[in-house]
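Complex shown without one protein chain; remaining protein chains in place.
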Amino acid sequence: MDVIGQGVKEGILLILSLDPELIQVTLLSLQVSLTALVAAGLLGIPAGTFLALKNFTGRKLILNIIYTLMGLPPVLAGLIVFLVLSNRGPLGEWQLLFTPSAMIIAQVLLGFPLVAGLSARAVMSQRQEVYDTAVMLGATRTQAVLSIIRESRMGIIAALTTAMGRLIAEVGAVMMVGGNIQGKTRVLTTSIVLETRMGHDSRALGIGIILLILAFMIMLLILKLEKRSFKDDSTIQIV
Amino acid sequence: MDVIGQGVKEGILLILSLDPELIQVTLLSLQVSLTALVAAGLLGIPAGTFLALKNFTGRKLILNIIYTLMGLPPVLAGLIVFLVLSNRGPLGEWQLLFTPSAMIIAQVLLGFPLVAGLSARAVMSQRQEVYDTAVMLGATRTQAVLSIIRESRMGIIAALTTAMGRLIAEVGAVMMVGGNIQGKTRVLTTSIVLETRMGHDSRALGIGIILLILAFMIMLLILKLEKRSFKDDSTIQIV
Amino acid sequence: QKEEAEPQQQAGDSVPTPENPQLKLATTTSTQDSGLLDEIIPDFEAKTGYKAEVIAVGSGAAMEMGESGDADVLLVHSRAAEDEFVAAGFGIDRHDVMYNDFLIIGPAADPAGIKGGDDAVAALTQISDSKSVFLSRGDDSGTHKKELSIWKAAEIEPTGDWYNSVGQGMADTYRMADEMQGYTLIDRATYLANKENYSLESIVEGDELLFNPYGVIAVNPEKYPNINYDGATAFIQWIISDETQALIAEFGKDQYGQSLFIPDAK
Amino acid sequence: MTVLFKLFDITKSYGERQVLNAEHLEIRAGNIHCLLGPNGSGKTTLLRVMALLTTNDTGDLEVLGEQVSWQPSQLLLLRRQMAMVTQSSFMFEGSVFYNVAYGLKARKKPKKEIQKRVQESLELLGMLDFIDAPARYLSGGETQKVAIARALAVRPRVLFLDEPTSNIDPSSSLEIEQYIKHINQQYSTTIVLITHNFFQARRLAQQTSMLWDGHIIEQGPTRDMFHNPQDPRTRRFIKGEY
Partner (left out) sequence: MTVLFKLFDITKSYGERQVLNAEHLEIRAGNIHCLLGPNGSGKTTLLRVMALLTTNDTGDLEVLGEQVSWQPSQLLLLRRQMAMVTQSSFMFEGSVFYNVAYGLKARKKPKKEIQKRVQESLELLGMLDFIDAPARYLSGGETQKVAIARALAVRPRVLFLDEPTSNIDPSSSLEIEQYIKHINQQYSTTIVLITHNFFQARRLAQQTSMLWDGHIIEQGPTRDMFHNPQDPRTRRFIKGEY
């Protein structure tokens, strides 16, 4: 059990040491996951909104598939991207395998269903009056839909923080398509796996703590951005 | 690329073969993830609701920590549970390591923050009038809070489907605390990893497809249960 | 694998029923990924009545599990660390079980020009000199330690863009090497099990430096009361028995035309 | 006559702004008591304080003979004797039946009785045809009628009505007024009514309090208030519609 205490200590020491390799690994983690998050957000929020609002045959099915893909196993996502980007795969010429780009692609594949599915649910819980009020004030369809998204912010921010958590913590896919190459595609999560495999539990915990601190900071950033646009932060009062 | 086609084929063959080992692995996957999901739901929905509704110092901090823990890396969760359940750990006597119970514990650790965080957000987007109407009709506090949860169903179902997806697809934690023991703790995701390690890509894909079908069915079940209680399924009409 | 489901029936009532039939075996991924354990464990269970729970991790992690008492018996390949483990009192009854060997594999084009050699040190030196892509397990595993010892013998500190430390298991590293068309050090079992899928070829083999002995160790029951020492002993006795050794010698012959492991229990 | 609500120096502020400062108010049992006042004068806030939905910042509050302690058990006990129709009625997701049955279910009434009372209440409001309709699709007036039925179904001792007929057509409105009078006389239900309809106030209320900027500037029997208002602000306010 003292391994945990030692892990916390090791984490602090690791941070203080400013180990250049660790810094590089951390920055790569950030770069990969944030890029994937932004991409998943830019694709997922509109897609989710579209699916929530547009009536067409097959809509239900697509929604259910998206919900299901929220449970896409990272290894499977990794395997699929691997096969596509492999030398023998259709996009083999791009030579993306074992690069950060491949990791980003795999993570977008994982993050997109999360953002789209959760955004769809958030938008679906809105009422008709939002749209009506917007268009009657002269909003274009796009403006009105943006207003619906704005009113759904609670759920959409939840979608983003959830996806952020998933991506920054994810290892199966980045391991497979990134390859955990030291100095090139090694990120925090793959480092943790490597350290546990080597039996360095406290170091693994230490890196894990760094990762959680990072996740915490990104989360605060997202919430800060939210608060800057939405000052009202009231919740139900239980009297 | 034909590996993917072959994977689909293999998946179908695997299902048709009714291989007793695969059935056992599938049932264990179901058992572990569903038990963990139910536990995470039973703990997470009340916890999230509490955090959304109760004002106390430290509430914001706890919420932020929960949001952060949505990004708990499975390997890290696995490592922590491993250390706690290890012979040297505080609960070593229970002899739970490498059993399905250990896997469930680790998955609850992963699922709880997801359910709690997303439920909290869903509840926070509700208005005061829900509570007021409920208590003025004579509801006890508990009944009123249950009504708030009921009105938040869109977000709470989203929380459950998200957690379900996460848990059924998760491999890092179950691998570490379960040990992927054949006939005892091997589940679908750890099988996928093992198959890819043995170079059986198409078999890995096949198992992945089984897993996705499973996730799809659970998801339909959750949505069906939702629909049984909430017939109204209207969304905004875009005219 | 069919017999495995019904060992009791097969052996009739001659199967002993041990007090604590659950035996945790921590081993390296290579014994599992090669299929060896799947092949021979049913025999163990049928003969002794124990149920072997195989946990496949790296040698390092396996010994870590032994140290914390989370496994009862270890089947690993990391000779120096094994001796240390025994010396520290964590393990007892260490026995040699078998060995396999490593090869250096690489692309058919062979940019380092080392094909057909049997001198591992020279081969790595040339790979380094030609800056050909090389993949290292980089995970403190037995294979990784073996690789480092060869670099040491060659008096080279491998660094640079061509040297990729991937921190993954053998099969994953093989897969990556194939994609990157690089060289890597691999154990014969993993190589043979996967070579159908990939294009890399055997480049260097047969150097004595490349031999890889496996040992079996019981975890010291004095450290933790709940260690299944009886089971560990049964396992050790079984695996070094002549019949099992013969089984090991047979394993792989029908599929690959050669055995993957050479038994060497004394 | 028993006094059901006693308020002394009750204040309530949001941020900097004090929106309520009720120096003295008593609501007597069995009365219909009307709260008048311009928009934003604090009528709804006052009602919410009396209904124990909002805590007051300062002052003494006595409800149904008890000093309010804000303990959940006390709140439940007191609230179970009240019901409210809010200014914009919130409907739970579900059918009209679900909504009207809500308070009865909360009180764990037997199924049969719930069925009976829901039907009765809806019948009275002329909304029985809508019993199975989804409550959220009702028209404005229909929603308000269901909200009234929902409050009546629990047979409260005190009924708070916050502009209960603002969206209801005049003839239904008159019927509802009849019914309010009826339960007031028959069951001596105490009623606190907010309305902007002076006719309604005069038809129903025995007592009236006039709010202005959070203060109760005048109160007394409704007749006197309308015939002979003391405060110039009241006079001007009442002239508005005349």
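Going in written order, the chains are labelled A, B, C and D, and every chain counts its residues from 1.
Criterion: a residue touches a chain if its C-beta (ideal position, glycine included) is under 8 Å from a C-beta of that chain, and two chains touch if they have at least 3 such contacts.
If you're wondering where the values come from, they're calculated on a predicted model, not measured in any experiment.
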{"item": "Contacts of the hidden chain among displayed chains", "value": "A, B, D"}
{"item": "Absent-chain contact - pick from A:K60, A:R88 or A:R141", "value": "A:R141"}
{"item": "Selected from A:S17, A:Q95, A:T133 or A:Q237 as touching the chain missing from the view", "value": "A:T133"}
{"item": "Residue of D:S13, D:Q87 or D:Q230 touching the missing chain in the full complex", "value": "D:Q87"}
{"item": "Footprint left on chain D by the chain that the document does not show", "value": "14, 37-40, 44, 87-88, 137-142, 145, 162-163, 166-174, 196, 198, 236-237, 239-241"}
{"item": "For chain B, the residues touching the chain missing from this view", "value": "237, 239"}
{"item": "Chain not shown, touching residues in chain A", "value": "127, 129-130, 132-141, 143, 147, 150-151, 153, 230-232"}
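Methods note: only the chains that are shown with their structure count from here on.
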{"item": "Identifier of the chain whose CA centre is least distant from the whole-structure CA centre", "value": "B"}
{"item": "Chain A and chain B, separation of their C-alpha mean positions in angstrom", "value": "17"}
{"item": "Chain C and chain D: spacing of chain centres that average the CA atoms, whole Å", "value": "80"}
{"item": "Where chain A touches two or more other chains at once, by residue number", "value": "176, 193, 196, 201, 237, 239"}
{"item": "Where chain C touches two or more other chains at once, by residue number", "value": "169, 172"}
